[in-house]
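Have a look at the structure that comes next, please.
Missing here is one protein chain; the remaining ones are kept as they sit in the complex.
Right after this comes chain A.
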Amino acid sequence: MIASRRELWLGRVLLVVLMLVTVMPFVSLFVTALHESGTYPPGLAWPEVLHWSNFATAFQSAQMGKLLVSSVLIELGVVPVALLIGTLAGFAIGHLRPPGGRWIFLAFLLGLTLPFEGVIVPLYYQIRDMGLLNTRWAIILPLIGLYMPFAVFWMRAHFVNMPDDVSEAARIDGATTWQLFWRIHLPLSMPALSSLGILMFLWTWNQFLLAVVLVDDPTKRTMAGALGAFQGQWGTDIPLLCAGSLLILLPTLVLFVVFQRQFVTALLQGSVKG
């Protein structure tokens, strides 16, 4: 496409400005984290003495080690199970197409736009009656349920778009439904599965409402929930708060930089289909 030189430069300048606006909050957070703990530095000023020790202090007072373990445990409880049962249901509705499948699918669609606040009150009493308050199960179990509309929607869309020829050929060769699923469809679904996995990983890691309502102990929460508690505790010590926030952001940022292409694809597709 031909673009005039002026348009090109205008575009570049605009992009740089937008990137600056996006990155400046991170920079401000980082610079502030290096100031002496307990002081009130201005928003963006290079400290005379670099207080790297803030990170160590924040690591200890936020119990970062425990938080990481907790978040990983929650992820392990949510993502594999949700992926598996969401895929099974998506395969059933999208490929096997049982009588009445449309209605089941519509029932799942009902939950697609549900704001979590809409169900948080009864969820609290349900979880309490199950005796699961203040455990990681209080976050894991409801999240699996809350992800189902999207997971089923996503995987169904994938299986509906798979050409029938492949499965018919396998059927003629005498494949059972299980073999068809396990040997043929699953390997072909890896891109859809990995995108869904990334999305559910992010949503779980960043889940805040369920953590705040259902789990009091920050060391049994998700990362986002723990960050909320950390703010409550250290909200007045700005440099320490900034250091702690950065530490809590670090795992996501590292993962994002490593898998950025997959993340961007997943998030773009995720919102288009959602």
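To be clear about the criterion, contacts are C-beta pairs under 8 Å (C-beta built on N, C-alpha and C of every residue); 3 or more make two chains touch, one makes a residue touch a chain; residues count from 1.
We adopt the following convention: contacts and distances are computed from a predicted model.
One chain of this complex is left out of the view, and of "Peptidase C39-like domain-containing protein", "Xanthine dehydrogenase family protein molybdopterin-binding subunit", "Sugar ABC transporter permease" or "Polyketide synthase", the protein name its UniProt record gives is "Sugar ABC transporter permease". Listed residues A:Leu34, A:Ile74 or A:Leu141: the one in touch with the omitted chain is A:Leu141. Within the whole complex, the absent chain has one touching residue among A:Leu76, A:Leu114, A:Ala169 or A:Leu186, and that is A:Leu114. With the whole complex as reference, residues 1, 3, 7-8, 10-12, 14-16, 18-19, 21-26, 28-29, 32, 40-44, 84-86, 88-89, 91-93, 96-99, 101, 104, 107-108, 110-111, 113-126, 141-142, 144-146, 148-149, 151-152, 177, 202, 205-206, 208-209, 212-213, 223-225, 227-228, 231, 238, 241-242, 245, 248-249, 252-253, 256-257, 260, 263-264, 267-268, 271-272, 274 of chain A touch the missing chain.
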